[in-house]
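One chain of protein is taken out of this complex; the other chains stay put.
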Amino acid sequence: MAVRRPYVRPMAGWWRRNPFYIFYMLREATSVFVALYALQLLYGLYTLAVGEAAFDAWLVSLRHPLFLVFHGVALAAALLHAFTWFNVAPKAMPVLYLGSHRVADRTLVWAQYLIFAVISVAILGVVLGG
Amino acid sequence: MQIVQTDVVIVGGGGAGLRAAIAVAEADPDLNVSLISKVVPMRSHTVAAEGGSAGVVQTEDSLDSHFYDTVAGGDWLCEQPVVDYFVANCTREMVQLEHWGCPWSRKDDGDINVRNFGGMSTARTWFAADKSGFHILHTLFQTSLKYASVHRFDEFFCLDLIVVDGRCQGIVAIEVATGEFFRFEARAVIFATGGAGRVYPCNTNAGISTGDGMGIAFRHGVALRDMEFVQYHPTALPGSGLLMTEGCRGEGGYLVNKDGYRYLQDYGLGPVDPSPRPKAMELGPRDKVSQAFWHEDRQGRTLETPLGTAVHLDLRHLGRAKLLERLPMICEMAETFLGIDPAEAPIPVRPAVHYTMGGIWTDGDTATNLPGLFAAGECSSVGIHGANRLGSNSLAEIVVFGKVAGEQAARAARAAPAIDARATTHEAEASMQSALALLGQDGDQRLADLRDTMQTAMENGVGIYRSAEGMQTACQTLEKVRNDYSRVRLDDKSRAFNTEWLTVIELGFTLDVARAMAYSALQRTESRGAHQRLDGYEKRDDEHFLKHSLAYAVADAPPRIDYEGVVITKLPPAERVYGGMARQEGH
Partner (left out) sequence: MATHDEIEIEVLRYHPETDSEPSYRTYRVPFAHETSVLQGLQYIKDRLDGSLTFRWSCRMAICGSCGMMINGVPNLTCSAFLREYHPGKLRIEPLAHLPIERDLAVDQTDFLEKLASIQPYIIPAESKAVDEGPFTQTPAQRERFYQYSECINCLLCYAACPQYGLDSGFLGPAALALLHRYNSDSRDVGKADRMPIVNAQEGVWACTLVGYCSEVCPKGVDPASAVNRNKVISTLDYFFRFMAPRGASE
């Protein structure tokens, strides 16, 4: 009697099979840099609690070329992270309507950039102005 | 061979089969239903229907008007009591589908919206954008999952009926994935196997529309009725035959020839109005609109395209917003298959084979002349389409008569005598052996060649316009193909998922259907509806041919063609009138 013998293909190395997956893995990897940056910031706060000398030492250490490189990479990662999440955010939100018209995903994505820009400018204003 | 004991077997998971399954389950949940389909139900051809389904809803509309349109549209070859039942039950079934979740398009106030369709005297076609069949099928399929008594056998290919003592007692099927044979013992069987557009080379149908049920029933002595009436849909894409729904014209689309002229006015369908007038111009019945193309083509007023001559379906004046709302799939298809934006450019179209008006003879209750066998949907001829089906009547038909078939089969199953297991085994073994023989046979014929020869012969000889000579040639070719059939050699001799093997079995059925069509056509010496002759029989001849044809299989000889009277109750035969003189709604 004939039997079914379906063949299941292996998944090993799946994320290399498609540029979309590689980008997805990159997006997931950005979280590592964001986490490291946060740890480092926490450490700064800790030095502030310990005393002025410790805090100054931390500030000096930040100017080390290795740290500068790290910050550059972390910034890039954070931007990529923001970019990818901005793109998918409309998928997680309830559908928005303006009157009887559905707000397009694209509009929502742009709205996030707008908000991002406004907040960034405001913070910059506070930092530079203050 | 494996054995499945069941109460009701339904072959076909399209709209008709699913509606029947639900009807059996609702009539009697204790009856075990086996739903057999060669494709997973939602892949069935019903999925491709675009335009919509008829059902009287508007206050100015009436059942009488739907009745009149259907009978006149069918050129009086309709069983009038059956049409009566049909029009009285369409709307009910549309509402039932709505309750089950079908996303019908709505008016602003939340009421059902309806559109115009060819040959209908007012708007009465329910639609779900231009994916009506898709939504009907998925609604029925998903709803059917609610009923525990319905057992699906997806991708099981029905090979034969089991007939013992003049009674249908089950079927033989092949499980596609394994090639294993199954015998289903049942006290009632419903065929809902769909149409047979694949008899022709250029058609709007899916690959599965090979007329299997018709072929199987025919071989068991069941009559195929009115097979000469094959509908050409006037607006299909050249080459592929993909359909541009009549809904395009229902929404106001124009048909123009190469001079940009709305030529239908020259064929008794005028006057020319800017917006759709029921039963006139582009909203004429399909037979007349397709025939007009043929004349335009002969007179050189069609456009040349790489895939054949065509006219233009012009939707530009409807505007992009309306096109995207009402005809989104048409926009998508035009873009994918032609690289055309219908809001910017006209779509080239030409007629292609679309629908088999005829089919397995049944009475008004879907019973065939073989006890225990019922038939519904496009594979059947219950008597409502006559010589020309009106668009949107067949989606309504599959649910109205699918339900009837389910209820009747449930009743028959409860009343049926016990099954003779020994005799059914014997019958089933015989069908299995002949199928296995096809697999093993040696020869010099290639499957695809036989298929192509059959299809070309039918297009050339039994097309939009016919003559005795052409039809005779077609018949001769079909007999030759039938001879060659026993010399087909398959590349694939294995059992598991052998689609080449199943295709050759299908071709056998399709070939029988083609023969029934060609011989029925040859012997109808008149012109009526979709059967138009050029050889001295250009007129309708009620005196001799207000009759259904009945094709019966004869061993090793062409089918025998018989005739049967048409039951006329309220509407005596008259001239079909379209265009400005046509009856409109409210009479």
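Labels for the chains are A and B, by order of writing; each one numbers its residues from 1.
Just so we're on the same page, a contact is a pair of C-beta atoms (placed from the backbone, for glycine too) under 8 Å apart; a residue touches a chain by one contact, two chains touch by 3 or more.
Predicted, not measured: the structure shown is a model, and the values here were computed from it.
Peer 1: Could you tell me which of A:Arg17, A:His64 or A:Arg106 touches the chain that is not displayed?
Peer 2: Candidates A:Arg17, A:His64 or A:Arg106; residue touching the omitted chain: A:Arg17.
Peer 1: For the full complex, which residue in B:Arg19, B:Arg115 or B:His138 touches the chain that was left out?
Peer 2: B:His138
Peer 1: Looking at the full complex, which residue from B:Thr336, B:Ser434 or B:Gln472 touches the chain that isn't shown here?
Peer 2: Only one listed residue reaches the unshown chain, and that is B:Thr336.
Peer 1: Please give every residue of chain B in contact with the chain that is not shown.
Peer 2: Residues 39-40, 42-45, 47-48, 92, 94-96, 98-101, 103-112, 131, 134-135, 138, 142-143, 145-146, 154, 177, 206-208, 239-240, 242-243, 306-307, 329, 332-333, 336-337, 446-448, 490-492, 494-500 of chain B touch the chain absent from view.
Peer 1: Applying the definition given at the start, please give the residues of chain A touching the unseen chain.
Peer 2: Answer for chain A: residues 2, 4-9, 11, 14-15, 17-18, 20-21, 24, 28, 88, 90-95, 97, 100, 102 touch the chain left out.
Keep this in mind: only the chains that are shown with their structure count from here on.
Peer 1: Between chain A and chain B, what is the separation of their C-alpha centroids in Å?
Peer 2: 56
Peer 1: Mind pulling up the chain B residues that touch chain A in the complex?
Peer 2: 177-180, 495-496
Peer 1: Flag every residue of chain A that touches chain B in the complex, lowest number first.
Peer 2: 1-4
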